[in-house]
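My questions will all concern the structure given below.
Only a single protein chain was left out; the remaining protein chains are all shown in position.
On to chain A.
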Amino acid sequence: MALSGYGAFLNTMRSNHAVAPTPDALRPSTWRRALREYRALARDRALLLALIVATLFVLIAVTYPLGATLAEAASPEGIRVLSDVLRRPVYHRIILNTLVMGLTTAAIGTAVGFLFAYVRVKVAAPNWIKQLIHLTALVPVVSPPFAVAIAIIVLFGRSGFITHSLLGLRTDIYGLPGLTMAMVLSFFTVAYLNLAALMEGLDPALDEAAANIGANQWHIFRTVTLPLLLPGIVGSFLLLFVEALADLGNPLVLGGNYTVLATRLYLAIVGEYDITTGAVLSIILLVPSVLLYFVQLRLVARASVVTITGKPSGRAQRVRDRRVVIPLVGAALAITLLIVLIYLTILAGAFTISLGANNAFTLRNFEYVLLGYGAEAMLDTTGMSVIATLIAGLLSMVIAFLVVRGKFTGRNALDLGTMLGIAVPGTIFGIGYLLAFNSPTALFGIPLIPKLTGGAAVLGGALAIVMVYVIRSTPAGLRSGVAALQQIDPAIEEASVSIGADQATTFRRITLPLVRPALLTAMIYAFARSMTTVSAILFLTTPQTRIMTQQILNETEAGRFGNAFAYVVVLIAIVLIAIGILFALIGGRSGAAREVIPATSTRATLP
């Protein structure tokens, strides 16, 4: 009977095309449908609450300040400034500078990232070399972005340790070359992680198939590996371009006379108190950044979908040809050495009175940071980062849950709105927050949001800073949360609901433990990001709230490199300790949770 039933089954498959489509006349209007979806959603209070909180977060902390910036730029005064900007050669110069810097950084940064990834994944090299370059590549993630810039001045500047003391040169490191070097070394990690993940995902059977039909290594690289990685390469290039455009710390420290949009914008706000010019420049910076950011997100996502086919079906072919291996490993090691040298300089500088000029050992720098003036900044920054980490960690998982599991109109908008937090350059949020929150916000005469920035702001501006920390770190958490949730069978959550748990209980007792690795990634990222963020909060600090990165910048501008280095060392130490604590609290234990660690969770999430 089973046999004959199958025949009948096939017959019905042929004769009945599953389900009949209903006439279009029955189609409910989009609004009615959306309303019904929300009514269905509202049946679970916790789900509704989560949606409201997430939406309010995106509206108030992300879109409102952006809208305020747009409105300012679109005001009559803004239009006047814009036409001025478009006409005056000095601005043409700035825009050209920005583009040149962005393109150079993106090109070299992607190349370095590719080199590191290729050596680590595809080249037959001793394991310790692979570990060394991997760990070195990760260091910039936990250090403030312009730490490298300061060290470069000390090493390669006019009275630099290497250029002057060793080689007797009088070089000018300020400007494009120094800037590019600092940016590449600060940002190439993202390209490295993206490309390494993609290379690991390449199906080795492809290599084998190509080798099988007689292709040599170079031919395989050119015709198989490279085309498959192309979307990832382009994606990394775009991401680095956006990062370089948005960066403020490095151009401030190393730019010199080489003015870019970000530094001009900073000057407009801090030097000229001209917020309209700031807003206009923001928009010029904003449009390409946001566009390219989402293009690269798409590209990288598609690259990983196309090439990761599940179980590796063979052994990856490693490049063994010495003529290839030696130059590649050599180049990677040289860059690794440079990074190590830079961080050793930071460490040495922190314990020296004035590196290069007076190399005497001292603890005074640390005394200043840990016990003196810097102690407050250290405690403030760490405290706010901890709060932001807790909020961002939970919020990113909640939004990921809504985006992946929710059935309601607007869930893509929620995803997009959250992602804007990182797609938009930090400086623009700085201006947006000033515009939006420098006076209390009221709607129909009802006070909604108190004054959050500037003098006499709520909690000395701390609230605004924490908000910025959260919006800057939630997107990465969202992506790793989404990746993790997509790997969990929705039936597991349904099983919990079906035997009586509401959504909130299910989320707390089932979903959260299962996405724990993603939560850990999200929180580590949030803490590191918050501690090291510069551009977004430079306009938001007040005398009551001191931020370490701003202090580092101040010390650098004042030429007190020793203090700046000590700050950097302390900051890195705090981040590393926090990572250790997070691992102890959230990582480890559960074997089940381990299995759902998505290979993608660390990828494309470190912009």
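Throughout what follows, a residue touches a chain if its C-beta (ideal position, glycine included) is under 8 Å from a C-beta of that chain, and two chains touch if they have at least 3 such contacts; residues count from 1.
We adopt the following convention: contacts and distances are computed from a predicted model.
Q: Name the absent chain by its UniProt protein name; which of "Multicomponent Na+:H+ antiporter subunit E", "Polyamine ABC transporter ATP-binding protein", "Lactate utilization protein" or "Ferritin" is it?
A: Its record in UniProt gives the absent chain the protein name "Polyamine ABC transporter ATP-binding protein".
Q: Out of A:267, A:394, A:501 or A:579, point to the residue that touches the absent chain in the complete complex.
A: Of all options in A:267, A:394, A:501 or A:579, contact with the hidden chain holds for A:501.
Q: Would you indicate which residue among A:43, A:80, A:93 or A:320 is in contact with the undisplayed chain?
A: That would be A:43, which touches the missing chain.
Q: Based on the whole complex, identify which of A:287, A:492, A:558 or A:585 touches the chain you can't see.
A: Considering the complete complex, A:492 is the one touching the chain left out.
Q: Name, in rising order, the residues on chain A that touch the hidden chain in the full complex.
A: Interface residues of chain A facing the absent chain: 1-2, 4-5, 7-9, 11-13, 16, 18-22, 24, 26-27, 33, 40, 43-44, 489, 491-492, 494-502, 505, 509-510, 513-514, 590-593, 595.
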